[in-house]
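Comments concern the structure below.
Note that one protein chain is taken out, while the other chains of the complex remain in position.
Up next is chain A:
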Amino acid sequence: MGSFGSLLDGFGTALSPLNLMWAALGVLLGTAIGVLPGIGPAMAVALLLPVTYGLDPTAAFIMFAGIYYGGMFGGSTTSILLNTPGESAAVIAAIEGNPMAKSGRGSQALAAAAIGHFAGGMIGTVLLVLLAPTVAKLAVDIGAPDYFAIMVLAFVAVTSVLGASRVRGFASLLIGLTLGLVGLDQMTGQQRLTFGSLQLADGIDVVIVAVGLFAIGEALWVAAHLRRGSGTAVPVGRPWLGRAELRRTWKPWLRGPLIGFPFGAIPAGGAEIPTFLSYVTEKRLSRHRKEFGKGAIEGVAGPESAASASAAGTLVAMLTLGLPTTAVAAVMLAAFQQYGIQPGPLLFEREPDLVWGLIASLFIGMVMLLVLNLPLAPVWARLLRIPRPYLYAGILFFAAVGAYAVGGEPVDVVILLLIGLVGLMMRRYGLPVLPAIIGAILGPAAEQQLRRALQISDGSLTGLVNTPFSVTVYGVMALLLAWPLLRRLRR
C-alpha cells in the first residue's frame, strides 16, 4: 500500500507543532470567514496570497485547505441562522435549516450541518487518498496536447455549465484571457498589451487579478447596494441531536459524499449542483416528505455532507491534473504558481511531503472544525454583529496591502482598483467571475502548451489530438457543448 505509507509520512509532516498551528489558524479563519457575510473562502485565500512570500509552501497550503473546509462549516451557520446565504453552495442549507431555526430547532439544524460537513469531508478525503495517486499515475505521461485539452475543457466547462447565460460566461472568460496576455510573451519575449510600460512588461500578477476581482469587486458591489439594518440572527443554544434525529440523519450524511465527491472532481462548478441534487434525493427518499420546505432535517444533513465531499473532489482534480474546478481551487492554483510549483501528475512524485502533508492535514483540520463548530456555533454567530462598514473597509484595506506587497509599487494599487471596477461591472450585469479568474490563471499556461504541442507536430493541427487522452477530453467537451441542444431536441 504505497499511498498508505505516504499518508503516514504525511501525518508526520502535518503533526509537527508548526504545521498544526497553521492548520488551526486556517480552520479558525475559515470558520470566521464562512460566518461573516460578504466574504467567501475564495476571497479569503486571495487576500492571503501575500503570505506566500514569507511561508513555506506546505504551511501555506495547509492553511488554505483549512480555510476552504472551514468556510463551508461557517457558511452553513449563517444560512441557518440568518436565511441570507451569500455563497451558492449554502443556499440549500437555508431552505430547511432556517425554518428549523425559526421553529426553535436551530441547535439540531446546526448539529446536522456540522456533523454532515464532518462526515462528508472525512469520506471525501478518504476517497481522495484512494483515488488521487491512481489518477496521477494514469496521467503521469500526458504531454503538451493533453494539458492543452484539459485547460480548454476547464474553459468550456466553467462558461457553459455554470450560470444562466453562455454569452456572459464567455465574455467573462475572454476578459480573464486578455488580462493573462498582458506582459512579455513567455517564448519570444515579445511585448504584448504593455503599451511601452515597464511595469506592465512583467504582466499583471495573479495576486492582483484575484484580489481585484474577488475582494475589490465584491466590496464595491456590496457598497453600492448595502443593506441598511441587516437581518438579525435567530438565537440558538448549543447544537445537539436526539436519537430520533440521528435516526433520520445518518443515511443522508453517508449518501451526500456519493453525490458530492464526483461532482467536485469534474469542472461543474463545485458545490452548487451536488448540494441541489442531494437535496432532491433526500426529499424523494424521505419518509417525512411533507416536512420538506418547513424544516426537514434530512434536507440539511445530506446537502451539507455533499458540499464538503465536493471540496475533496475538487482537490483531486487540482492536485493530480492542475485543473481548478472552483474559485477556491483557482486561487490555490495561483498560489502554486507563486511558488513555481506546477500541480499535476508529477506533483505526487516531486513534492510528496507537500501533497501528503496537505492531505493528512485535511483529516486533522476536519476534527478541529467539528470541535470548533459543534459546541461553539452560537459564539461564532456573534461575528454577525460586526458593523458592516468595518467589515468592508477591512476587506478593502487588506486588498490594497496585498496588491502593494506584490512589488512595492503604488501603481499596482491603481491596477487593482481598475480590475476591481471590472469585477463590479461583472456583478452588476450578471457576468460570472469564475471564468475570468480561470482565464487569467490558466490562459498563459494553455498558450504555452498549445505552442509546445504545435512545435512538436511542426504546425500540424493533428498534433493537438494525437493522444487517446486528448481525444477523450475533446469528446467530453463536445458532450458538454451539445447538451443543451440535445435537451432542446428532446422537448
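Here is the rule we use: a residue touches a chain if its C-beta (ideal position, glycine included) is under 8 Å from a C-beta of that chain, and two chains touch if they have at least 3 such contacts; residues count from 1.
We take it that contacts and distances are computed from a predicted model.
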item	value
Which of "Tripartite tricarboxylate transporter TctB family protein", "Predicted transcriptional regulator", "Outer membrane lipid asymmetry maintenance protein MlaD" or "Na(+)-translocating NADH-quinone reductase subunit E" matches, in UniProt, the chain that is not displayed	"Tripartite tricarboxylate transporter TctB family protein"
Touching residue (missing chain; options A:Tyr339, A:Tyr404 or A:Tyr474)	A:Tyr404
Touching the absent chain when the full complex is considered, from A:Arg168, A:Lys251 or A:His288	A:Arg168
Touch with the omitted chain, as defined above, among A:Glu304, A:Glu351 or A:Glu447	A:Glu447
Residues of chain A in contact with the chain not shown	37-38, 50-51, 53-55, 78, 82, 84-86, 164-165, 167-168, 170-171, 174-175, 177-178, 181, 185, 187-193, 216, 218-228, 230, 387-390, 392-394, 396-398, 400-401, 404-405, 408, 410-411, 413-414, 416-417, 421, 424-425, 427-431, 447, 450-452, 454-455, 458-459
